[in-house]
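Heads up, one of the protein chains got dropped from this complex, but the rest are sitting where they should.
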Amino acid sequence: MFTTLLAIPLAGADLPEHRITNIFEPLATPAESEKNIALLVFAITGVIFVGVAGLLAYTIWRFRQPTHAERTEEPPQVYGSNQIEVAWTVLPVLIVFVLIGVSARVIAAVENASPPQAALKVTVIGHQWWWEVLYPDYGIVTANEIHMPATNDHKNATYLQLQSADVIHSFWLPQLSGKTDLIPNRTNFMWIDPHEPGVYVGNCAEYCGTQHANMLLRVVGEDPKSFKEWTIQQQKRAVDDPQTSEGHAVFESLACVNCHNIAGLGKASAGSKFGPDLTHLMSRQTLGSGVYKNTPENLRAWVNDPQVQKPGCLMPSMKLTPDELSKVVDYLETLR
Amino acid sequence: MSSIHSELERPPVEEARFSFSIHLYDWISTVDHKRLGLMYIVTALIFLVVAGLMATVIRLQLAFPNGHVVDPDTFNRLFTMHGTTMVFLVGMPFVAGLSNYLVPLMIGARDMAFPRMNAFGFWIFLFGGFLLYFSYIGGSGLSGAGSAPDVGWFAYAPLTSRAFSRGASTDYWILGILVAGIGSIASAINVIVTTLSMRCKGMTLARMPMFVWVMLIDSWLIIIALPPLSAAQIMLLIDRFLGGNFFNTQSGGSAVLWQHFFWIFGHPEVYILIFPAFAILSEVIPIFSRKPIFGRPAMVGAVAAIGFISLGVWAHHMFAVGMTSWSNTFFTASTMLVGIPTGIKIFNWTATMYGGKLRMDTPMLFCCAFLFQFLIAGLTGIMLATGPFDWQLHDSYFVVGHFHFTLVAGLVFALFAGMYYWFPKVSGRMYNETLGKWHFWLFTLGVELTFVPMHFLGFLGMPRRIYTYAPDRGWDFWNLLATSGLLFQLPGILIFVWNIVFSAIKGKPSGDDPWDAWTLEWATTSPPPEYNFETLPEVRSSRPLWDLKNPNDPDWRYE
Partner (left out) sequence: MDAVLAEKQAEWTLPDRGTMGVIFLIVTETALFTIFVVAYVVYIGKSLTGPYPKDVLDLPILASICLLSSSVTIVFAENSLKKHRIGMFKLWWLATILLGLEFLVSTGMEWHKLIYQDNLTVSTNLFGTTFYSLVGLHASHVIVGMAFLMLVMFVSLFGFPIETQERRVKFLSWYWHFVDAVWIVVFTVVYVIGR
């Protein structure tokens, strides 16, 4: 019944969707510096492994006795050797100091970068099991899908402020950056600069309850012109389309408004934040926080019973009649 | 202990018929360290099988994308119970069981310092385990959200607050572990006092066997590192039952504080778990190489260094929490430092084997595999210690691969080595060597198949603790490969169980010292009598039996 998620072109643009999120194929600066340090660590640990495992394998091969060998005289009883032991203490200490030094540099570079005045700032608030996304400078409120300009200059990176409305979550898009947690009563900061336009995929990376597995992330990197168009569209309020006013009425009279905000439309713009903001629902590629393609069939099935699609999620089935369901879905389909 | 009545005074003794109830009573009321040690180990093995079955279900659910073997809540309970059981109800009782059985024998004592407290420790551990598993039926609590805990084995706040964990399942997690932890602390105090106060004549601290040294340091770690967990759990109970605010972010509390307290316990805990492996290897490798341990003082020093440094690395579990760059750098540094003495141990074990005459029997096979696998685990640990690299790897399957390598490919392998090595001493019979080798090869293949792919899943961005995944993330192949390892692990374990049970009943009598070993436990019968030694031994070196068997070249000339 549900079409599993495959790479979908964004309406109006052919953006590649990076669904194989290999940390060794970085597409932003933080992930690149993390990859570089990773390669250094691989090189060092690789040499250590070959050396030590080689010595071990040689030792076993050279000194093994055939099974059921006669009990012969004991080999020379060597108790130790100060020189050897000092050598194999000093060498690891030196290696470790190198690694510590390199790590300190990268840690400082990633963590202590402070946002330039003109940088794009996005606030992400984690909920059980969706992402609230705010662009304070633009007055934009959306959910689950974060748009930002692609850039090759990390000074134009997007700066994220991370908070949580309930439990601990973690923001992880492997090809863009290492992860940072979203913790209630605490604000964390990170920055990402996707180098090319594209759709980047990630997961919540801190166990946050039943549907932790289905709290997916989408970052859409766009060229500056497309990004500007997106912000303008997102800033608009919902348009009242008389053809779907019945659906709108269902939305407002049943409990939908208690959780979901739709900007500019009567009661529904009360600003509830318990559930995702729906003002521009149809501008998003997925439903249920990255789990299903945003198609009319999927939307209908979702509204009908979210518990079938994402069991344990906090949206109940409103037990709509098929007629009410159609009206609401038609209405939601107008929210571009 | 035997009475000195003369034959005339003693009443005639009937031939004792086997009475189940008397036998049962003997075991339940025992304060004999050997029986308690066995009880710990058998219970640990039973929990190992239970948690292993849970892992099997987890792997079946993850073998294919969009799996439907279990629903999300069941899955979340499974990984929580799997982890909690393995750490607290398998690892910790192995620590207690091994030290309880072997330490008095190795130091030439008749029992532990506090035999009754020893029994208390076992039974309260068992009660804690029972409490944890009772959650499956009793967890419903007030809100009917019931069943076993599903908050992960480290139970982060505020997921564990009343608001997000309804019902009593989290309370069973807290109480079960709290209670079992009391047993661990009691056992650890017992081991420390025994080694300090009950050594036989001539056995200075320097002459204690490596095994005893390692378990002594392990016990110090336990008494220092376990209380922080107990404290945090008491705080969580106060939050959940009395409306306390320790971890209540709404009233200004800090969710990160739980993490600090938990990992101040949690990191030393993993060293507490692995030390028995070091202890076992330091006994088995010398015997099967026919050489003394290379660099004994350095080996003891390394264990002490690891124990000490391990108290200062805890926040490497928290690199993603948003600590300052100073903190992140400090913990990167301390974590890498702890890798140095650990690496040195691998060098020393290898040097012990070098120039020796290696007998590749089952215990030695497991030790050799341990060395390769623990080397890999240690190196992936260095990768995780590197803060920036950890920002990618944290909370991914790479971590799951790393710690399963240290604990399964490491600790469990060493435990098998130890169980095969001391089996003849404990049972008086020899196990079947062919079956042992089958167990070894099957289990090794299975472990490699299951846990190596997890590292690649981490590189591909798969987070941990997810009950399913989409088919186009590139995770399918490695997950299926990981599950396939079970096909080899399970038969391996079955062969082990069969071997142990069958050999205990029908194996060839082994004699006192089948391995031609050098420590005191081999100087008494197999199995040892209740009083351990007819006369308490006197020693002049760290290898008293070597001295006896080689009077022209005794160790005390060189130590």
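Every chain is named by a letter (A and B) in the order it is written, and numbering of its residues begins at 1.
Following the convention adopted for this analysis, a contact is a pair of C-beta atoms (placed from the backbone, for glycine too) under 8 Å apart; a residue touches a chain by one contact, two chains touch by 3 or more.
Please read these numbers as outputs of a predicted model, since none were measured by experiment.
Which of the visible chains would the unseen chain be in contact with across the whole complex?
B
Of the residues B:223, B:270, B:435 or B:504, I need the one that contacts the missing chain.
B:223
Looking at B:31, B:46, B:70 or B:257, which makes contact with the chain not pictured?
Going through B:31, B:46, B:70 or B:257 one by one, B:257 is the residue touching the chain not shown.
I'm checking contacts with the chain that's been left out. Which of B:81, B:232 or B:285 qualifies?
The one listed residue touching the chain not shown is B:232.
Which of B:62, B:192, B:346 or B:368 sits in contact with the chain that's absent?
Considering the complete complex, B:192 is the one touching the chain left out.
At which residues does subunit B meet the chain that is not included here?
Answer for subunit B: residues 113-114, 185, 189, 192-193, 196-199, 201-202, 223-228, 230-232, 234-235, 238-239, 242-246, 251-254, 257, 261, 264, 538, 540 touch the chain left out.
Everything below uses one rule, namely that only the chains that are shown with their structure count from here on.
Which subunit A residues qualify as touching subunit B in the complex?
Contacts found on subunit A: 4-7, 19-24, 30-31, 33-34, 37-38, 41-42, 44-45, 48-49, 52-53, 55-56, 59-60, 63-65, 67, 69, 71-72, 74-81, 84-85, 88-89, 92-93, 96, 99-100, 103-104, 106-108, 110-112, 128, 162, 166-168, 170, 172, 174-175, 177-181, 183-186, 188-189, 201-213, 311-312.
What residues of subunit B sit close enough to touch subunit A in their complex?
Of all residues in subunit B, those touching subunit A are 66, 71-73, 76, 150-152, 156, 158-159, 163-164, 249-250, 252-256, 289-292, 294-298, 320-322, 324-325, 328-329, 332-333, 336-337, 339-340, 343-344, 346-348, 350-351, 353-361, 368, 371-372, 375-376, 379-380, 382-383, 386-396, 459-474, 516, 550, 553, 555, 558-559.
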